[in-house]
Structure formats: structure tokens, C-alpha cells
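Below, a portion of the complex is reproduced, with chain positions unchanged.
When the chains are written out, they are named A and B in that same order, and each has its own residue count from 1.
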Amino acid sequence: GAALAGGSALAQSAGDPNILNLPEHARTLGKPVASNPYGMPSKFETNLLRRESPGLTRVGAASVAFTPLQGLFGIITPSGLHFERHHQGWYDIDPSTHRLMINGMVKTPKVYTMDDLMRMPSVSRMHFIECGANTAMEWGNVAVPTVQYSHGMLSCSEFTGVPLSVLLEECGYDKKNARVILAEGGDGSAMTRTISLDRALDDVIVAWGMNGEMLRPENGYPLRLVVPGVQGVSWVKWLRRIEVGDQPYATKDEAVHYIDAMPDGNFRQYTSIQECKSVITTPSAGQTLLDKGFYNVTGLAWSGRGRIKRVDVSVDGGRNWRTARLESPVLPKCLTRFNIDWVWDGSPAVLQSRAIDETGYVQPKINELRAVRGTKSIYHNNAIQSWQVAQSGEVSNVQVY
Amino acid sequence: APAAAATATPTGLGRPATAAEVAAWDIDVRPDFKGLPKGSGTVAAGQVIWEGRCASCHGTFGESNEVFTPIVGGTTADDIKTGHVAALKTGRQPQKTTLMKVATVSTLWDYINRAMPWTAPKSLKTDEVYAVLAYILNMGEIVPDDFTLSDQNIAEVQKRMPNRNGMETNHGMWDIKGKPDVHSVACMKNCPVEPGVRSTLPEPSRNAHGNIALQNRTFGPVRGADTTKPAPT
């Protein structure tokens, strides 16, 4: 790249030794097929891993491992790098022993095996999952060094499973009085979350498939709830039970956590929907540009209320904006990848992206968010993210608004 | 995309759950105490359980933040009267304890019963859950030392929860068609921006997540910054 960019030095020499001296792989026989019957990334890719944020949590089994968004492409998150958030650790559950129970306000409470469920009418859909606490550390001031830690509780996969509506219908849910469902996990925490019946009957999936194969153990194998547009904690993993009810359950993770601290000292409870948000993933904080010149600025946009309509990018800290290209597909409640050209002239710059969803909602600046919700909040920080490019080419996390 | 359209045929799959099966798994307890099993436990009995099976993680007084945020602390007798934890507004106690936040006593009963102790969830007997919850409430001075918590009087205790009036649900984030609270506009040219950089990464945080050079590829459009060294100027 940079070192060879001049070209004149090379034109005088015969050229790049990586071309002139044929590499070994051009002169030898490679490895046979199925050397790895289940393949893995290159040995040159080991820097991109799920990582914890030191000091964020005290114990690894009630913690987070963040997705390395700084090095990912497109919208599909490699399943091996899907972010992890457990409250009482993860398990690799034997599917032949796993059961799903549906009870509560239904005509017939039922039990399903994995055999039963996987015979049922299935759907496949691509959706993002974002933890309600994603970007929490940045509510007040800048706190973390890279997009992995600021936005890495975000992943996107193709999920396959049976629509919850089909199951509720077959159990004969009480159409007149039911208002909510409770989803319950089979793990130690037996994680429980209230979900509105409206969501449950819309696009919620009782899912076993993720990116073409079964869910990974860390993501709920063999069964999890997929609740498109709603914060990740509601996507109950190792799902064992759905109860139909007529009022919310105020479970620990909706009565003590995942509640939004407002300036007046009250909390908002049952804040579920992840509002429209975006972030530039490359270049992003902790990365250094190679040189002046052309760059592809790329990032992700998403909305819990539907499709992304537009993404604008600023390189001058929000004074002027240009509209980015959206890659297809643009799906509801799914990540959308955006790209835009940028020629860096070597002077300091501040990169920002701003998403607009199909409802017309515009991703806010952090000060606009704080003007309404104050500074004590933890969850649902969907503010515009700013990355400052120094003259050295090093990019860092800043707040500019 | 309404998924119900997926099929018209009833599959007939699955089977009715037995009463014993529902009983084994339907353990949730709601704010109106639906689901709460009969039983009781004293503060004194709770103290024994707490000190034997909880305090190692949560501290003798529920104050520890070794494994999690503290459970007890930050509430006052006045809060018990108003049902609003004043410290939430004043910000006097920055670390919010469980008792400062929780509005519904059912939440604690339900959660302890399903998930605690952390390494042996669902190992407490019903009366033990009553007892240890009684003890937590007692540490928070919500119930007296000689209190016996039971399914009969828990509704009374609810009326003393310090933050029982602290929740609101009049927001747009439950309903997918809900009205957002923050309204930005998509200005495109010469937009108003406050001058300067408002916040930057504190120097000690630069390398607090390890060397970022090792968290990026060694090729491509950028390189990870070597955060073991100060940022170049």
C-alpha cells in the first residue's frame, strides 16, 4: 500500500519481490479437501475475537463478550463472533432432552420436543439482535477505546424456526383477555421476560437455526426466542417455557435492570424497542489510517421499528452530511450495511453516521438524547457516534454534537 | 410481516402438558402475587440462610459489589412512606442498589426462587425463599426484626417498598408504533454544531482493554493503534 504507492521507486527496480519471486503456494501442492471437515478462519485472522470489557462486570458467567465490529463486513455476523451475554453462564444442552412448554391463558397447555418443533411450519428471517445495554458506557462521557466495546453487543443472523403465533394458535390462546407472554429460559437464571402479545403474534420466532446451522450453545442451543426489534435480553435463550398472561410479570431483568433512569428519579419500565441507530465500523476508534487519500467509509444501521430508509455521513463533525449507499438487502429489523467514499486530505476530521428509519425517525445526537433522558441512564443509547481522525491518522472515540 | 400466515393446517404436534409438569416449571410470581406458593419464613431464619448461602457473594449486609451491585442500601424511612427513593433524584448515592430500584416485592421473591444462590439455583425451599427475602427486607428496614413474611402478608409489605411508585410506562418503547421521545432533524448543510470536542477518551482508558493493535487485522485499510504507547500528536 503506502510503501509502494509512489511507484517510481518500483518502476526503476524490477518490481515487488512478492510478484517476481513466485510464492511457495504457486509452486507446490496445497492441502486436500475436508482437511477441516468443519472449517475455521485463517491463522492470520486471530486478532478478531469476542472480548470482555475489563471492569464492566465482576464475574465471567454474568458478563458480556463483545463482537469485533471493527473488522467485520456486510450484515451477517459470523456465528463464532456473535456477542455473548449470559446471566448465569452458558450450557450445551442435549436437544433430545429439551422441552418447550406453553401454558397460562391457553385452552390446552402443551409440551413440545425438538422433534415436534422442527416438524412445524418454519420461517427463515434475518434480524439484528442488540443488547439494551449496548453503548451504555458512553451515556455520560467517552469511556471505551473501540467500536467493539462501544457497539459490540450487536449481531445479525438469519434465524429459522416456527412462528410463535403458530404455537399460540394451536394451544388456543385466550384471544379476548391475553395481553402479554412470559418467555422463560432453561438455564440457571431461568431468565424471564414479558413480551407484548402484539409482538408475539407479529414476527416473533421460536428459533433453532442461526446462519444455516443450529444455534450455537452460547446463543441458546437448541432453542431461543427471536423477538425482532426488541432488546436482546428478551430473546430468551435455552427457551423452556412460554406463558400467556394478561399483565406484565416485572421479572428481575425488567424491574431492576433494563429500566431507564430518567432525570426526575423515576424509571421507565418495559422499554423494549431498540430505536434507530447506526455506527461507522471502519475507520473507527483505535484504528490508524495508512495514509492520505481514498477510503471507503463503512458502517451499520438498524431500527427496531422497521427498515432503514437512509444513512447520512459527515466527516466534519456534523456540519455537512452526504447520503451513503445502502447495500442490499434492506430488511425490516435487520442490520443494513452502508458505504460511502471519502478522500482524506490528512487534516483532522470527525466522522459520524446518522440513520433514518422508515417511520421517519432520525437518529439523535447524544446531547439531544440527554436533553430528554438525562445522564443517569444506562440502556438504549442510540446516539450518533463520533470518531475523530488525528493528523497522525489515528482514530479515537470522542463526543461532538 | 405477520408470521401467522405461515400455515393454515393445524399440525397436531406437541401434546397436552400434565398438571405435574406445569407445576414443575410454572414458577413465576407476578406483581399481583399470582403464582406465589403458600409458605412463610422469619427474618431470623432468613439471616441464617443469608449468612450461610448468600453473604459470601453479596456481603454480610448485602452491601458487597464483589460479584454484583449491592442489594441493600440507599433507601430511607421517608422513601418507604412516599414510595419514591429520593436518592435516585438527588444522585446522592451513585451506585444504585437493588432495593433502591425494585418497585415490586414479587420480583425479588420470583428471582431468588428461580436463580439464587447463583451456583445452586432453584435449591431453596419455598419457606427458605420467604425467610431470606424477609431478611433482605429487614436489612433494608422495610420489615422489623421479628417479622415473618408469608403469602398472607406480602401484599402489605408491597405497600412499604421504597421505590414502589418509581416506575412509569408512559413511553413509546413498548409498542412498536409507540411515539419516540427524542426528535432530531436531518440537517444536511451548514448544520449547527457546538464548538469543539466535548469528551475524549481518558488517557488511562487508552490501553485498559489491552493493546488495540492486536485487536485489528495486520492488513487492510487501517492498522490497530499501538495503545501501549501514548497517542501520536
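We take it that a contact is a pair of C-beta atoms (placed from the backbone, for glycine too) under 8 Å apart; a residue touches a chain by one contact, two chains touch by 3 or more.
Only a predicted model underlies this, so the values are computations on that prediction, with no experimental measurement involved.
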How is the whole complex made up, in copies of each labelled chain? A x2, B x2
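The definition used in the following text is that only the chains that are shown with their structure count from here on.
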Separation of the C-alpha centres, chain A versus chain B, in whole Å, is 22
State the interface residues of chain B toward chain A in the complex, per the touch definition above. 1-4, 6-7, 9-11, 13-17, 21-22, 25-28, 30-32, 65-68, 84-86, 88-91, 96, 98, 101-104, 106-108, 110-111, 114-115, 118, 121-122, 166-169, 171-176, 178, 180-191, 193-194, 196-202, 205-210, 212, 214-225, 227, 231-233
